[in-house]
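With one protein chain held back, the other chains of the complex are shown just where they sit.
Coming up: chain A.
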Amino acid sequence: MADVLNRAGGMGEVAEVAGPYEIAPFGNELVALGRENPDIVGLSADMSKYSDIVPFMKEFPERYFNAGVAEQNAVMMAAGLAKVGKIAFCATYAAFLSRRALDFIAIACAHSKANVKIVAGSPGLVNPYGATHQSLEDLVVMRSVPDLTVIDPCDAVELRHVVRAAAATPGTFYIRNLRGKVPVVFDEQDFTFEIGKARLLRDGTDVAVLSTGFMTERALKAADAARAADVSAAVLHIPTIKPLDEAAVLDVAARVGRVIVIENGLRSGGLGSAVTELVHDTGLDTPITRIGLHDRFHPCAAQWYNEREFGLDQDAITGAVITGVWSGR
């Protein structure tokens, strides 16, 4: 039945992975890190399976703590573990972390610069279970927390590198997680990830597409389609939302003269707002189109269905890059 919204067992996976993919990149990278460093510990709140942390749980049961359905306690326990010298990776769904556990992420973790890595799954519209499970505002909320590094990786390769970089860097991180079959967009061979650095994946002259998370795959496809339509599109991938790579953003905004920001989150308050504020405060008058989620609760429906409904599918994004007009507005 084509219109069934729920895929039993596949909960919280990105929809329709057509190209190459990896399975459980977060959990597998955490296992590798755990072998290298006995101070790595893992936590979840009854979402071990749905956060892909099971490989770590299996290999290091003594270093794995399941808080049960108790997100606040999971984050507090992670903070406590960090305070006695551990590097604590705490993984569950973004919606429950960024809503219920926010106080504990802000105060017990970020304020103490605790070595806690919050790993937040099912971002944006990935989950079909509607308002309670879809994380619209996590990037907005987390961007507002001082001393918190916020990262939205694009694919499996970047996610693994982000997990590794976070483990090697003291402080509190909020990392968006992709689980299950995770697309491979980048080439491991020439891949580098640096916290706080954006990467210019394509240069162009007509429009600069600034994107984060898995939206960057769509931005790249849109840029390719645009070329065929004689539109030269630059793509600046911005995995680290905070701290923002201001120099990279200002460089393309000034050079290219028209900016589109695409994110898998609220179009107000997240990356789009960060870019707009920066460009405006610098005195540039570059026009900016922000593409993202609307200020409303979204229906229960499959990811692809909602994205088509609200203008986040490939067609809408390609159209915006070519014509400058976003159909989702």
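By definition in this document, a residue touches a chain if its C-beta (ideal position, glycine included) is under 8 Å from a C-beta of that chain, and two chains touch if they have at least 3 such contacts; residues count from 1.
In this text, contacts and distances are computed from a predicted model.
Trainee: What is the protein name, per UniProt, of the chain that does not appear here: "ATP-binding cassette domain-containing protein", "Oxygen sensor histidine kinase NreB", "Carbon-monoxide dehydrogenase large subunit" or "Transketolase"?
Mentor: "Transketolase"
Trainee: Among A:Met47, A:Leu201 or A:Ala234, which one is in touch with the chain left out?
Mentor: A:Met47
Trainee: Among A:Asn28, A:Asn66, A:Ser112 or A:Gln314, single out the residue that touches the unshown chain.
Mentor: Residue touching the chain left out of view: A:Asn66.
Trainee: Kindly state which of the options A:Phe26, A:Phe56 or A:Phe96 is in contact with the chain not pictured.
Mentor: With A:Phe26, A:Phe56 or A:Phe96 as choices, the missing chain is touched by A:Phe96.
Trainee: Touching residues of chain A against the unshown chain: what are they?
Mentor: 1, 3-9, 11, 44, 46-50, 66-70, 72-73, 95-96, 99-100, 128-133, 299-302, 305
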